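Here the complex is missing one protein chain, while the rest keep their positions.
Here the chain labels run A and B in written order, and each chain numbers its own residues starting at 1.
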Amino acid sequence: MDDNEDASVITPDGLQCLLDVLTARGYEVIGPRLRDQAIVYDALSGIEELPVGWTDEQDGGHYRLKRRSDEALFGYAVGPHSWKRFLHPPRIPLWQAVRDDGQMRFVPVRDEPPRYAFLGVRACELAAMDIQDRVLLQGHYADPHYQSRRKRAFLVALNCSEAGGTCFCDSMNTGPDVREGYDLVLTELLDGEDHAFLVCSGSEEGEAVLAELPQEPATEAHLVAARAVVERTRSNMGRSMPQTAIPALLMDNLEHPRWAEVADRCLSCANCTMVCPTCFCTTMEDTSDLEGATAERSQRWDSCFTSDFSYIHGGSVRTSTRSRYRQWMTHKLATWVDQFGTSGCVGCGRCVTWCPVGIDITEEVRAIHDDVSSGGRE
Amino acid sequence: MVPEPVRVLRRWQELDAVWTLELEPVKTGGRSFQPGQFNMLYVFGVGEVPISLSGDASETAALVHTVRGVGPVSNKLVALQPGDTVGLRGPFGVGWPMAAAEGSDVLIVAGGLGLAPLRPAIYHLMHHREKYGRVILLYGTRSPEDILYAGELAEWGERADLEVQITVDHAVSDWQGKIGVVPALLPTLDFDPEDTVAMVCGPEIMMRFTVNALRDAGVEDEAIFLSMERNMKCALGHCGHCQFGSTFVCKDGPVVSFDRVRGLLSLKEF
Partner (left out) sequence: MKNIAQIVCEHPFFHGLDGEFCDLVCGCARNVRFNPGEYLFHEGGDADYLYLIRYGQVGLEIAVPGKPPVSFQTLHDGDLVGVSWVLPPYHWSYDARAITLTRAIAMDARCLRKKCDDDPALGYEVLKRLLPILTSRLQATQMQILDVYAAPEQSP
């Protein structure tokens, strides 16, 4: 977005060319599609498969698709899926144990993921990928499954033209403008019958792909229009995170009565952790065949809201919903900073939208903050 | 991530439902470890559990683990026979501060099976006895019948360069030793709290009471080390299960200094 000198403009047909070029280069293109009355991420072969002319209405515990008055291709906010579904899949078989003559052998399961090209990666989602990189790649052990998917992925980012009712990326300083970590970045420009995309490249491969597309150089008017799109989105955020030192606020108030109040509403259903683009927890699943000759281990998504998440011999450490919600939120917003040098929240709003009872993380922070700054309750 | 097959060389019973296994890697031979580290042991088709290394780190041929059968995996582990194979990943984690404690007095406080992860530290101290000041071992357990490594404790008690005190929660009348809880031994010790590194392992409640007694005696939080227990699945800091505040017990621990967990240890359900 900052580097406007090489900005180009492509048409919706040019976007189809982008899909074709990426496919020709061996990528499996994944992008937003309509399914089950939601906008999800799935394999994409043509731009007509995009949710053309659709938008979404989002609020705490509320998600509805609605018709737009235009034919925008990206006129909606994020849905229940995030790219973590592809980079850090819900289930990965790890290895098989084979027993013959009483001896055990271990055979790693070959992991051959496709090279993914993601179309329409929002700024908050790029921030989420950066966070998962820190968790899964930058420690003393790099997750090979994540690494092979992430390193080979081609990212077509998107400056947001629509803020959802639960979005608060602006107050988390992760969006709505795309800043770094992409191969190409698009801004959708819609003006009456004029429908175009401003495109900038952010990598060598992005530049090479862009060179293969039919394009025109961007004019000053295009650039002004693109900036206006982002600024309009920024001013339409549905939520905002209180601007305060959140880690200290939460860690100094681990026994605040608000935790019990939110626990009264929380169903401990784990939806927030499943839709969160940074939640990374997994468990190991061991199975064996009926003959007892082979056994298999898989890694699958887990959630700190489940009862056996904190199980140690004798019982679970966190049995109450209060303690589980507190664990999730203090990790996301406080201890995450100690662990990885960044908040674990990118302000995408998914946990708010997909919470069946509409618990709002920004509201929970605000409640503790307001209570503490007003001197606490009697 | 993929375990290595290890064979059970020998096994012997320590206590009721508590066995020690001597394991030998099938292919690669021995492997080294630091006192306080743990391995993940996998039982075919059942699952995997973290078990601390409890042998002598200077003898790498066999890996020694003391296991109490309490769940599906550990019950299978204690029933293994010589020649059986299990899967092993490890060693993992940060162990006892053996190097940092050089030049200081070392006070080891163990409770129950918590002696197992401390035994490699005791072996290390004895092998490098000249590098340390006084070495005191306080051991508390339930009853005289529940004393782990009783024979070795008796031998250590005979040594002039090791001060050993054993206490039990309760006993019948033929027990001639001490009865009472292990933190209560601290005020009776004439030790230098400013030049002592304390290494504590046992049930979490015992560790909390012990830490309180150590702090009352004047030991700095930074000089008190605990071996924590939390659920562990991957042992690599990726699965999230073992988090205790900002600490991943599997990779930042299991041994942590008390200043790192201060304020959180006594918090309910944290």
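In the analysis below, a contact is a pair of C-beta atoms (placed from the backbone, for glycine too) under 8 Å apart; a residue touches a chain by one contact, two chains touch by 3 or more.
Since this is a predicted model, take the numbers as computed values, not measurements.
Student: With respect to the chain omitted from the figure, which of B:E24, B:E102 or B:D146 is a touching residue?
Tutor: That would be B:D146, which touches the missing chain.
Student: Suppose we count only contacts with the excluded chain; which residues of chain A make the list?
Tutor: For chain A, the residues touching the absent chain are 313-315.
Student: May I ask you to list the residues on chain B that touch the chain which is not drawn?
Tutor: 16-17, 68, 70-72, 75, 111-113, 140-142, 146, 167, 169-181, 183-184, 187-188, 202-203, 205-206, 209
Definition applied: only the chains that are shown with their structure count from here on.
Student: Quick one: report the Å distance separating chain A from chain B, using the average Cα coordinate of each chain.
Tutor: 41
Student: Could you please specify the touching residues of chain B with respect to chain A in the complex?
Tutor: Result: residues 1-5, 26, 42, 44-48, 70-71, 74, 83-87, 229-231, 233-234, 236-241, 243, 245-246, 248, 251, 267-270 of chain B touch chain A.
Student: Any idea which chain A residues touch chain B in the complex?
Tutor: By the definition above, chain A touches chain B via 94-95, 97, 99, 102-106, 108, 135-136, 139-141, 143-144, 251, 254-255, 280-284, 286-288, 292, 295, 299, 302, 304, 308-314, 317-320, 322-323, 326-327, 331, 335, 338-339.
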